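Input: a single structure, listed below in structure tokens.
The complex appears here without one of its protein chains, the remainder shown in place.
Up next is chain A:
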């Protein structure tokens, strides 16, 4: 055999023993779309109007009074179709979606595999071309799927009824807070019960949405083991308590085994208990909201139930309640009379609505398909493997120099909030530096929600979707960066080196004189040299 050097013999095995990926992300250096404009080009033709219509009504726009006629054409770019495709395809290559990286570094987000078959269902005309106000007889398939997903989630949670109207976890939190308010109003205690108890480890939207609904936010502090402090809670509840809202496990991955005592304390004070099940991925078939004493809960279908995150929605926060709260749900709800599926519109104390129509039905369809692909046993297996993966990762991360996991030393469920405090003290390298350096090895890495109770935090959630080899790859990248931090911190601090973009000069983004939220603002605020 002739090789490029011209020698005869066997080809040498190509060495592949490097531990971190020799990655380089696409960098297209694309202009902003307005810079692609070429007057006279166009991307598509709109449907033509038949001559008979024109003959009948004329130009159509003369019906507009002068005050409503557009004076100046919108300054949209003029671009041929192929160039539009190339522009956006190139931008897409500058995004590290979950189909491309070992997406375990966005802890709390449950970045699992979104099966391709489910995407086909969601994009079929049988889903995409339905209008929400069609006659019920023409959407029986969609209604059956919605109703059955409700039944499945009742099994997972123990709740009695689900609404799929909230368009995300944040909107589900708003829905919970709205139900809490309406519930107490219905009992004549709306003004009195104005205190909403939650924890610092809960999602920022928990406190934020309750504040929108007029509640005073009271934080139950964490004890030295990372649990919400039960004794503190006892001192905080009163006749002013509207509700206690919490995740379990919280983003630490620590399961609060005394949770029933918490819900008992709140119920004894007359408050409701709201369960944020954003971290449900380790609990499917293991333990439920009902037995822990919650009156309501919600699941993010874009987390636990696999629908794609779509750069941040559309999504669904499926909210479930016990029977006594069903009449407070946003309407309408889907029901079944033994023969046909229909909308139940009469809800005595409904909070009204939170999102148009019924929420995001393609998300409902995808989640239904995902559950059917797993069955009861598969759901439980997903939860167990998610926890196994997490404890494997946990074990390995604690062996990395400079990394730790504050609070209890025992097992964690599906995720862990770690800390680089030691690494930062030793080397000056912060969690933000590690974040940027991880991009050089093709990995997302997210720090944590604010406030940073855990110093220099990072949160990993491996889910059930990644193989051991992939977990090992992620661990190897973190190990490599830790070693760099101790030996050559500058390479970490000046990262990213192999990513699409570089460090952004952020000061302009906080200065009203300089910030530019649109291209036209940018052109107005900048001078060409």
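To be clear about the criterion, a residue touches a chain if its C-beta (ideal position, glycine included) is under 8 Å from a C-beta of that chain, and two chains touch if they have at least 3 such contacts; residues count from 1.
By definition in this document, contacts and distances are computed from a predicted model.
J.: Looking at what's absent rather than what's present, what does UniProt name the missing chain, "NADH-quinone oxidoreductase subunit K", "Glycine dehydrogenase", "Multisubunit sodium/proton antiporter MrpC subunit" or "Sugar ABC transporter permease"?
T.: Looking only at the record, the undisplayed chain corresponds to "Glycine dehydrogenase".
J.: If the hidden chain were put back, which of A:187, A:260 or A:324 would touch it?
T.: Once the missing chain is taken into account, the touching residue is A:260.
J.: Taking the entire complex into account, which one of A:430, A:465, A:479 or A:493 touches the absent chain?
T.: Residue touching the chain left out of view: A:465.
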